[in-house]
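All protein chains but one are shown at their positions in the complex.
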Amino acid sequence: MTVLPKPTSASLSSSPQQGILERVHDWVTTADHKKLGMLYIFSGLFFFLIGGIEAGVMRWQLVSPANDVVGPITFNQMFTMHGTTMVFLVGMPVLLGFGNYLIPLMIGTRDMAFPRLNAWGFWMFLFGGLLLYFSFIGSSGLFGTKGAPDVGWFAYAPLTSRTFNRGNNVDYWILGILVSGFGSMATGINLVVTILCLRCKGMTLMRMPIMVWSMLVTGFLVMIAIPVLTAAQVMLLFDRFLGSHFFDPQLDGSALLWQHLFWFFGHPEVYILIIPAFGFVSEIVPVFSRKVIFGYTMMVIALVWIAFQSMSVWAHHMFAVGLDPSLNAFFAASTFLIAIPTGIKVFNWLGTIWGGRLVFHTPMLYALGFIGMFVIGGLTGIMLATVPFDWDVSDSYFVVGHFHYVLFGGTIFAIFGATFYWFPKMTGRMLSERLGKWQFWILLFGMNLTFGPMHVSGILGMPRRIYTYAPDRGLDLWNMLSSIGYVFQFIAILFFGWNVVQSLIKGRKAGNDPWDAWTLEWATTSPPADWNFNPLPDVKSRRPLWDAKHPEDPDYEYE
Amino acid sequence: MANQTDHHALPREEHHLSKGKVGMSCLIITESFFFMAFIVAYLYYIVIMQVDDGGPDPKDLFYLDWMVYVASICLFSSSATVVFAAKALARGAHDKFRSWLFITVVLGGLFIAATAMEWIGLIGGKGIWMDTCSFGTCFFSLVGFHAFHVCFGLTALSLCLVLSLLGKFPTMQAERFEVLSWYWHFVDTVWIFVFTTVYILRVYT
Amino acid sequence: MTERGRTSDKVITRAWWILIVTTVMVGGLGLFLMYILGGQIEVGDPIVERFTPTDIFVQPDAEWNTSVLEPGSPETREIRKLTWLVFAITAGIFVVVEGLLIYAIFRYRRRKNDSEAKDPVQLYGSNPVEIAWTIIPIIIVFVLCLATIRTIQTVQPTKNERPENALTVEVIGHRWWWEFRYPELDVVTANEMFIPVDRPIWLEISSADVIHSFWVPELQGKMDAFPGHLNYWKLTAEEEGTYLGQCAEYCGNQHANMLIRVEVLDALDFGSWAKRQAQPADVATGKDVLLGREVFLKYACQNCHAVAGLSNGTYAPDLTHLMSRVTFAGGMIPNNADNLKAWIDDPEQIKPGCDMPALKLSTEEIEQVVAYLVTLK
Partner (left out) sequence: MNAQDSHQDPDSAQSEVETVRVMGAHDANVIPAPTSAPIIFAFGTTLLFAGLVTNWFVSAVGVVCIAKGVLGWWSDVLPRESVEEIPEESYLLIDTGPEPHEASKHLDSATPGRVVLPIEIPRIRSGIIGGLAGGTAMAVVALVWGAINFSVWMPVNLLAAMVLSSYDTFDAASLEQFSISGLFTALGIHLSMSVMVGLVLAMILPMAINFPRVFSIIVAPVTWSLVTYAAIGVLDPTLERWVNWYWFVGSQVAFGAVAGFFIARSERIQTIQYLTPAERLGLERSREQDGGGR
């Protein structure tokens, strides 16, 4: 491999002796996709800690029956803020942040298509999130009631109407998410345009890393899903401020319409939260198996298939609302079908590690943990899609178990994997492998201990969103286990925090390509210069760095 | 030379799409889904459920008088004039560009004026507003958002016109202008749907 | 050439064996589970007793069972068959996928003596293998769809599928208590639903405010209660006894304490219960009781609560036969004089955030009004 002369300084604008103010100024005025990406990831992780602490409050309250740690009102605010935070302020920004950081690098270009719009998108997300959290102090409102929103993350009408929610807390929920939604739409569009228009020489669609494909698909889903939520929220806003009656059943509005609109957004949304994670895993698994990804084409087809399918399954969240039997049947069938492309992905990952030479660095542990945990969550999803069984366990802790396996075991695991994998690129330093492995094993154990028993308590008849339960119902043990599991997770996350701080200060220097990987982001310095590449690369296969490292046996001879 | 066999080194033009055009297409997709939600709400309450809450029957409100027709015709034809303007600009025919653009702006303005008249009639004359009935709720939000988009487009177009009159709108902006004209087409297309749901479907069912 | 032939042959064979073993394992495991758990065997069959993992799913020291796996009606029995089918299928897939994953992790880990530089065979994919692992899930999913569709048909009634001999109960969700109306019997009660055994019950479910969900796990799956429209649901209890349930759609502050008790009686007992309930119980005698009645009328009680013959508020639970119920306040506390006193003194203490205000009665007035209330049998 021809290594061209080493560059010296990595950045145009920042000189070593910068005051704190200049540095802040640098970050807030930046239009650089890498800085914005890191801002996204950092703020997302920050919100993750908050959301995690909110979960802790819930687990503390539920640790034993008839417990009295927080009252119902606080508890209801906790799960609402927890769910909203985790979905809108953790999952989306962190995933989009990685997209932001990596996409231009992976397709060999200098920045996003609309760099300023990109910055705007980030700030909208951040301010939206802050506005939402301002509700804790700001929402006493005209009637002096309540603090944070307490209507659940899907805010079913008519609970959100003025009649049942007199303070301003619901308004904060609407406005915070509305504002950050605008940011997400901007970022989604930006990702799609970047990927379609800015690929470097030779980077055809079918040579893009799967990660880039997953971001393309996610971008489309964002463009399609978020506006529907925005529209629904605007209607709700009209209801609350202008007295219109979209969702007020007392005035011939329809509570069902909100559900249709919300879940038309909501289901694609959960795929927005998992598809980038699929992308991370599809990058990590091959590198640490030392093998090319198995069935690239089918992987791409499966992604696109999942995205399309995800738009026709929304009513599986509404099996208990009394839809017509034929509609129930249709949405069940449509939901089952998603298992097929998802299965293709799982099997292709297995195919990739099959016959490989696996190296268990921390990113690989998380990727494998992802596969194992996601399959559990996916299979309970299939059970939920079985309508009559869903009548049994819908809105019970079984559902809570399902979605934490896919969201935590899926999305969050993939995010940790990605953090360990790309941290060296972003900062120039390695995260500690030793701490990372401790964190992984504790987290794996902790999450199973927390979310596994939830399936049991759901089957035992424990509805979700209850702040307390009676002692004589056989639920004690399972809730106790869940709460103990939380402590393990907490410790694991502490490990992570310590690891990040420690490594930023005195982590091992990473070098440009610490994992001996194959995609373009490893073909520049760590951290990359503001302009990523110079000259822009020219690729001939899906694994340009493989070609460079094996001139005697390059990929492009075969693809 | 290698062009015949060398499929790896695709010439850059191969996938060089315009950021502006792709971006605008994406924006249009996004906005379409936004409007879809409002159209669905209108269809649901007014056309399918035919909610009877003392609100007016659209049949009685829109006698489809000449105003709606004329306004629609204005809006639809402005889609054509904006194309002529864009073509003229690309050719560097700035005078023609300005005239066509002016006509477009006027047509759009007429449309907005007609909407405003209708609203005044409904709100002031008939006392119907968002909070009076389901019809008001659905009608004002749907038509209102459309009008809002028209206004937005009009502002952008007028700005171009002003800049051009000041001599600050060079030919090199032709692609930007074309992209803007796509937006205008989109606003028109939405009107087709709004017009159908609000004025045709309900009035003729 | 020979070299290449051999390498790929080996990988081919191995890949195929994965697939075959997978299929056989899904088949085998599913077979086993379905046989044991599936519709072949009725509950009570010794095999079921021996093999089902239901042990965890019964609440050992529970007063009431709310496990969805303990069916108490033909409807839930029907659902449970499907439940076991989907359990069996997903369990099979689970074992196979996780098994393959763990096997691969151990089998293909890099060993000490593997040289760093040597990369394994770069295997790009395989159409037939990929087709196979697309089609096999399609078949599974196809079967699941059919089974789901037929169970939906059996269990979910549409508006005009009311069984002829059914008893109608109107279920109305309120924040945070349930109202049950028996239009054919002219009975209204709260939180505790009484039904006759072995007779189909036709539920017309709705809500007075926000969305709730009616859920008595042993008797039927859940059905949401919407303001503004009716949902239809049916169930038939097979055994007498008490069944516990709970509101299952988040409805605000006290969603956790919106419990349901279903008392299943034999036809005779039910008949006399209904007769009793249809008559007013307001036959106050005695000084305190009459004073209590005054208090009830003086304070706003009567605006919200109905007592047949005295007041007819509809905002709050009907108190006509208050003392015929074992619990009150959405089923959260036992119904006795002391608890009632505490409740009327300050509902907020017992059920924070609930919709009954503390009316600031003096201790004496409380004594009196409760003295009155306990006569409402």
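Letters A, B and C mark the chains in the order given here, with residues in each chain numbered from 1 onward.
Here is the rule we use: contacts are C-beta pairs under 8 Å (C-beta built on N, C-alpha and C of every residue); 3 or more make two chains touch, one makes a residue touch a chain.
Worth saying up front: this structure is predicted, and the values here are computed from it rather than measured.
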Touching the absent chain in the whole complex: find that residue among C:131, C:267 or C:358. C:131
What residues on chain A make contact with the chain left out of this view? 1-5, 7-8, 12-13, 26, 28-32, 109-111, 113, 115-117, 119-120, 123-124, 126-128, 130-131, 134, 138-139, 141, 168, 171-172, 175, 178-179, 182-183, 197-198, 204-206, 237, 241, 297, 300-301, 512-513, 523-525, 528-541, 544-545, 547-548, 551, 553-554, 556-559
Over the whole complex, note the residues of chain C touching the chain we left out. 3-4, 7-8, 11-13, 15-17, 19-20, 24, 27, 30-32, 34-35, 38-40, 81-82, 84-85, 88, 119, 121-129, 131-132, 135-136, 138-139, 142-143, 146-147, 149-151, 153-154
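Just so it is clear, only the chains that are shown with their structure count from here on.
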Could you give the separation in Å between the centres of chain A and chain C, each centre being the mean of its C-alpha atoms? 31
Any idea how many Å lie between the Cα centroids of chain A and chain B? 35
Residues of chain B engaged with two or more neighbouring chains: none
Chain C residues touching chain A - in the complex, by the definition given at the top: 11, 14-15, 18, 56-64, 66-69, 76, 78-79, 82-83, 86-87, 90, 93-94, 97-98, 100-101, 104-105, 108-110, 114, 118-126, 129-130, 133-134, 137-138, 141, 144-145, 147-149, 151-153, 155-156, 158, 175, 205, 209-211, 213, 215, 217, 220-224, 226-229, 231-233, 244-257, 352-353
Residue numbers of chain A touching chain B in their complex, please. 113-114, 185, 188-189, 192-193, 196-199, 201-205, 219, 223-228, 230-232, 234-235, 238, 242-246, 251-254, 257, 260-261, 538, 540-541, 556
In the complex formed with chain C, which residues of chain A make contact? 71-73, 76, 150-152, 156, 158-159, 163-164, 249-250, 252, 254-256, 289-292, 294-298, 320-322, 324-325, 328-329, 332-333, 336-337, 339-340, 343-344, 346-348, 350-351, 353-360, 368, 371-372, 375-376, 379-380, 382-383, 385-396, 456, 459-461, 463-469, 472-475, 558
